[in-house]
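In this view, the complex is presented without one of its protein chains, the others remaining in place.
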Amino acid sequence: MPDTYVLIHGAWHTGAELEAAARHIREAGHTVHCPTLAGNRPDDDRSKTTLGDAITSAVHFIEQRQLTDVRLVGHSYGGMVISGVADRIANRLKRLVYVNAFVPLPGECLNDMVPPHYVGMFDAIAAAHHNSVMLPFEIWREAFINDADLDLAQSSYARLNAHPYATFTDKINLARPLAEVALGKSYVNCQQDTALPHSMTWHPRLSERLGLFRLVECPGSHEIWFSDPAQIAKAIIMAGRD
Amino acid sequence: MPDTYVLIHGAWHTGAELEAAARHIREAGHTVHCPTLAGNRPDDDRSKTTLGDAITSAVHFIEQRQLTDVRLVGHSYGGMVISGVADRIANRLKRLVYVNAFVPLPGECLNDMVPPHYVGMFDAIAAAHHNSVMLPFEIWREAFINDADLDLAQSSYARLNAHPYATFTDKINLARPLAEVALGKSYVNCQQDTALPHSMTWHPRLSERLGLFRLVECPGSHEIWFSDPAQIAKAIIMAGRD
Partner (left out) sequence: MPDTYVLIHGAWHTGAELEAAARHIREAGHTVHCPTLAGNRPDDDRSKTTLGDAITSAVHFIEQRQLTDVRLVGHSYGGMVISGVADRIANRLKRLVYVNAFVPLPGECLNDMVPPHYVGMFDAIAAAHHNSVMLPFEIWREAFINDADLDLAQSSYARLNAHPYATFTDKINLARPLAEVALGKSYVNCQQDTALPHSMTWHPRLSERLGLFRLVECPGSHEIWFSDPAQIAKAIIMAGRD
């Protein structure tokens, strides 16, 4: 039976960057949507978009299409967003799938889960750019897309968009910890993902905040969407199915 | 030269659930036995079987067949049993192979190595079921057989049998720590095994209690016996050979 997937992109991305993986999931017979969040669309004001705006834009996307039994997948920063969506419209969801994604406690912001040297760097970038942030290429190439060659590292970097920094510093409003949310939960861990250093990494540090969850792992970097979309699609299907 | 393997199953299993992997090991030219431990046979009294009973049943199996140079493999709870067997008939053994298995210190029980929330859950189940325990399906599906589809998760769950809880709470009697036992030792770690949470996991937390040991890893869940028997057979051969 076909399932309905909604893929929520990470910071600096839009839904378009997830389309290569989405195509593989569709080929397995499922319906897949890749919305772009408020704050990452061309005309959005990066200086003003809040985390609440981004969450609301995902809620509206699901409600306007009257989607139900959604397998809601969030990558990286997208974990903040799907956590907020689950808090508001759990009745439309079947399962949450975090893909190397942030799992906030109630009242946490994304920066609370990030090493201090990254927070300091982004603070400085945001202060100089009307509270929007970009990722320096060198960090992208070495720590985010370490499994790609230089050509792909460069061409993928060229597709990124400036990101509204308030979405990293706004504390999330959640009625209860994710561990108490009555939905299926999965965590996909790409094993060479060093967007967070492995001494302070995604899994199990953040994944275990989900309470009972299903672990799926695959080889790949944080940006496997570019370097191996077939692999991440397969992992998402293993994570998203009943 | 063909080797002799004895595979000791985990809690809720019998030897029959290990037969699919055993067939692959036999195809590589070896002799493989899959006994069912006391406490997991159809007519055993789950309310009365002790850890000592289970260990004794494995010792008798090996002695009655006069097996020697045995590569003794234990899965999960089976690690308690092979540790006890090694304490009693090391002279019949060549190597111990722990497959995501418990490695007790002298005087420890299985529950001493398990997260408190599992112990609390099993205490409650045992109190309501004459000191026998089953595993809730939701935990089986998400944390034990996370690499299977729902059909296999259900059909494998249907094969489990109630387990005598005293074998989790009885302290093991060992003359010396496993690190001091003069046998070859290996640890097979299935990398997506979340039967124990990865913040408190099998390897290296328990494996390093073996002292000098050989690590073999493969992709798979705690219940790879069902989801990929060829893979676990290959890992066991790499772990069990000289």
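Read from first to last, the chains carry the letters A and B; within each, the first residue is number 1.
What we mean here is this: contacts are C-beta pairs under 8 Å (C-beta built on N, C-alpha and C of every residue); 3 or more make two chains touch, one makes a residue touch a chain.
Worth saying up front: this structure is predicted, and the values here are computed from it rather than measured.
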{"item": "Candidate in contact with the missing chain, chosen from A:Thr49, A:Ser83 or A:Asn146", "value": "A:Asn146"}
{"item": "Residue, one of B:Arg26, B:Arg65 or B:Arg241, that touches the chain absent here", "value": "B:Arg241"}
{"item": "Residue ranges of chain A at the interface with the undisplayed chain", "value": "138-139, 141-143, 146-147, 149-150, 191-192, 194, 197-199, 219"}
{"item": "Those residues of chain B which, in the complete complex, touch the missing chain", "value": "184-185, 203-205, 207-208, 212-217, 238, 241-242"}
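Criterion: only the chains that are shown with their structure count from here on.
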{"item": "Where chain A and chain B are represented by their mean Cα positions, the distance between them in whole Å", "value": "37"}
